[in-house]
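The structure that follows is given in the form of structure tokens.
Removed: one protein chain of the complex. Kept in place: all other protein chains.
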Amino acid sequence: MSSFNAVRVRADIPALTRHINGRPITYLDSGASSLPPRSVIEAMDEYYRLRHANVHRGVYQTANEATDAYEGARAAVAQFLNAPGGAEGVVFTKNCTEAFNLLAKSWGVANLKDGDVVLLSEMEHHANIVPWFQLRESIALDIRFIPVTDDYELDLSNIQELLQGVKLLSLTAMSNVLGTINPVKDLAALAHAHGALVAIDASQSVGHMPTNLVDLDIDFMMFSGHKMLGPTGIGVFWTRPEILATMPPFLGGGGMIADVRTDGYTPATGFTRFEAGTPMIAEAVGLHAAIRYLEGLGLDNVHAHDQSLTVDAISRINHQFSGRVRIIGPTAHAQRGGVLSLDVEGVHPHDIAQVLDEIGVCVRPGHHCAKPLMRRFGLAATARASFGPYSLTLDTDVLLEGLQRAITFFG
Amino acid sequence: MSSFNAVRVRADIPALTRHINGRPITYLDSGASSLPPRSVIEAMDEYYRLRHANVHRGVYQTANEATDAYEGARAAVAQFLNAPGGAEGVVFTKNCTEAFNLLAKSWGVANLKDGDVVLLSEMEHHANIVPWFQLRESIALDIRFIPVTDDYELDLSNIQELLQGVKLLSLTAMSNVLGTINPVKDLAALAHAHGALVAIDASQSVGHMPTNLVDLDIDFMMFSGHKMLGPTGIGVFWTRPEILATMPPFLGGGGMIADVRTDGYTPATGFTRFEAGTPMIAEAVGLHAAIRYLEGLGLDNVHAHDQSLTVDAISRINHQFSGRVRIIGPTAHAQRGGVLSLDVEGVHPHDIAQVLDEIGVCVRPGHHCAKPLMRRFGLAATARASFGPYSLTLDTDVLLEGLQRAITFFG
Amino acid sequence: MSNLEELYKEIILDHYRTPRNRGELPPPASKTEGFNPLCGDELTVYLDVTDGVVSDIKITGHGCSISQASSSLMSVAVKGKTLAEVSEVLSKFKNMMTLEGEVVDLNDPSNREVLRSLGELAALQGVAKFPVRIKCATLAWNTLSQGLEEN
Partner (left out) sequence: MSNLEELYKEIILDHYRTPRNRGELPPPASKTEGFNPLCGDELTVYLDVTDGVVSDIKITGHGCSISQASSSLMSVAVKGKTLAEVSEVLSKFKNMMTLEGEVVDLNDPSNREVLRSLGELAALQGVAKFPVRIKCATLAWNTLSQGLEEN
């Protein structure tokens, strides 16, 4: 971890200079959205100040520069993921959610039929649930859920049976509620052995640990820029170029066509087919800068940093509030990310978050877009603290101070 | 026009300080994408530096600020358009193209059936054509086109007949190729009298002339932020709240739900139903700043400015290159916007654009995502120059210099 | 008084810790469910309306201190009241809440009058300073409105 220094990262994040209610901000909501470093903000700023133009069809210099910037971002994403087939399989979307809709409504519509099984898990985000329910309105899909154990992990005891007849396993790499990191590579191999394709929701993992698509050997991946130090308004859908080539168009309009007549149209080939309309150019530039920044930190370092903060926070919470504060997520081992869902006996997550706000601590109360998981554990909400590469044990100190206040306040 | 001064506007646009091949940039591609003023860039910058957080579910201060900024942008859009029903009918999309897909695949799927007629025009952008062809793959729609006259206007001689059985008239307010401004209000009244609803593509008009939805009395409007001095990655879909309430969900995921269970989901109501996933927060902030900036200029002033530049450019082109350079668009009257499609005898638009680039002039060669219109006039491409509020007659001077060069060069 | 103390007045904490009128009512009492999709708060309001009077009210559900206290305070405020009185208190309460984000100017005599007439309910006035919490405070009241409409 020699090259990684969270204090130095912190100095790169303008939003961490904020003071809230007289206290420096303690940002513990990176699981919802991360704070971009100066280099990301400045890259977009510079783009708008110098070279903004619409992409792809220009001949003049700034249009070429904008196109190079946009396509350069695509190449950077491919390299960042070590994507088989390179940039050809990278489609830019507005967020991870659109990427899942593209999966369900393009690949899914073309490849799934009545009775086919899609296997999800009980710890999925709504982004990886609702599009499948929507698809079921036209195709009689059998949507199954891998259960979650009382230890907050996938219950794989029945996995062979669950995988019978499965066409697609669509699974999160890391739960945004529990912090659980799932055994993606092993499950992908198992699913492939059953003839299924594998889609991975990397929203929580891609900015926090290394991703290597060649090694994982999966078929689809989707995530958002704003959870990996990048801007809002951009997400990524990745698939193998061979699969992409077979997918029918999704959103229609300019840019995704080869020809349009008054009697019909011919779609373009490759990723172009899936990028209708003027794309998120500045956002791609910002995402590229975020990737550069993360690569500079080293994703291994970021992951180790998350884990050390998490292990420390768990042991301090257990020590200081034993019995009173329950951590909804695995606590016993290192196979988890820096997401801590808290359940404080007798104090509602909203009230926790409110008391924490008073001293500048940002945590998120709610169901975290994972209602099936909340139901599984009989909870309506948790208060979730989550770390970023700029987080310090100092942040945990203030979190604990706030939890103590809330407990005292509500008695 | 007392308050409007294009030279002062120009000073607000950082990208206009660029030099290309030793010449100051002559940006004549606002029809493809406009250049944002400093205030737009800085608003987004400030957002990321001070208050970035995910919206809607936070309790802490910056989450509230981000939510207020996002919802404030929605309110500003509604006010800008004088939208009946206020902010309730405003849905943010990634671009105008997504907005058209929302129209076709939510409203269209729910309201159109086999044999129903959708009436477009021959001068539509692919964004208002391809989604209807896509919809026709599942509903046997009758898609008709209002023809365009040799004078580059809608041919309304047969409009009564064309409107028979029409469920939706979907039309551009201003052609991005011809500059033609269509009589939206009159056509909307006529279409309503035939029982049709009316959707208007305001991509080219909304940043260039006043829009008043109460006065226009239409049912849907869609446009992009990046053509109205705003950022990339955001668009607007507007409809009356009563209509919105009847539209089924489109993209599915977090944020657009009221409940999700393992056996199904319940969508949220209102605009929330159509905003799946983390929205374009910074982009909404940028769009809001663009609206403020445009309101400061006065849209009447912007329109008058466009028109005076256009009238001047047309007369100078006709005078200097009579016979050699043809303007593909109306030339005789003032009912047009600042878009000039040029067809230079014996010189291909690509070559024009290349020669113009040599002296820093940015024009766009190509079919401008309006292939049916190009076919109508037997053209493969035009070289399009288009004005923004920062354009000056000086820009026309350099354009003419470049056209002369191109003609000399290619003989 | 800190912001927090203004939000969580003693009365609110008291009603949160010891909610009044908790429980269910058997039919023919009406039963109305309300929920806040953003935070997962859920509650059910049981209403017995006899001869134009809310003769009994009971509430179940879960939520934050504000939503719980607000529903408890609401139950006390409407129990035994005529429908006309209930509708008056409902509109007064909603008025107080829609001052979104603004601090109620207590020097304005008409505001003082409204707050006084709200009695204990006025304790919830601090919520208006926290726009995201307004939905918590109004959940019970919206559910009550709906229940009365259906009645």
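Should a chain be cited, it is by its letter among A, B and C, assigned in written order, with residues numbered from 1 in that chain.
By our rule, a contact is a pair of C-beta atoms (placed from the backbone, for glycine too) under 8 Å apart; a residue touches a chain by one contact, two chains touch by 3 or more.
Only a predicted model underlies this, so the values are computations on that prediction, with no experimental measurement involved.
Seen in the complete assembly, the chain not on display touches A, B.
Remark: the omitted chain is touched by one listed residue; of A:P14, A:G31 or A:G58 this is A:G58.
For the chain missing from the display, the contacting residue among A:E242, A:D259 or A:D312 is A:D259, taking the whole complex into account. Only one residue from B:N82, B:Q354 or B:Q404 touches the chain missing from this view: B:Q354.
The missing chain lies against chain A, touching residues 56-59, 64, 67-68, 257-259, 268.
Mapped onto chain B, contacts with the missing chain fall at residues 21, 347-351, 354-355, 358, 365-367, 371, 374, 380-381, 409-411.
The rule is simple: only the chains that are shown with their structure count from here on.
Between chain A and chain C the centroid-to-centroid distance comes to 38 Å (mean Cα coordinates, whole Å).
Averaged C-alpha coordinates put the centre of chain A at 31 Å from the centre of chain B.
Chain geometry summary: the mean Cα position of chain B and that of chain C are 46 Å apart. Those residues of chain A in touch with two or more other chains are numbered 21, 350, 354, 365-366, 371. Contacts with at least two other chains are made by residues 38-39, 133 of chain C.
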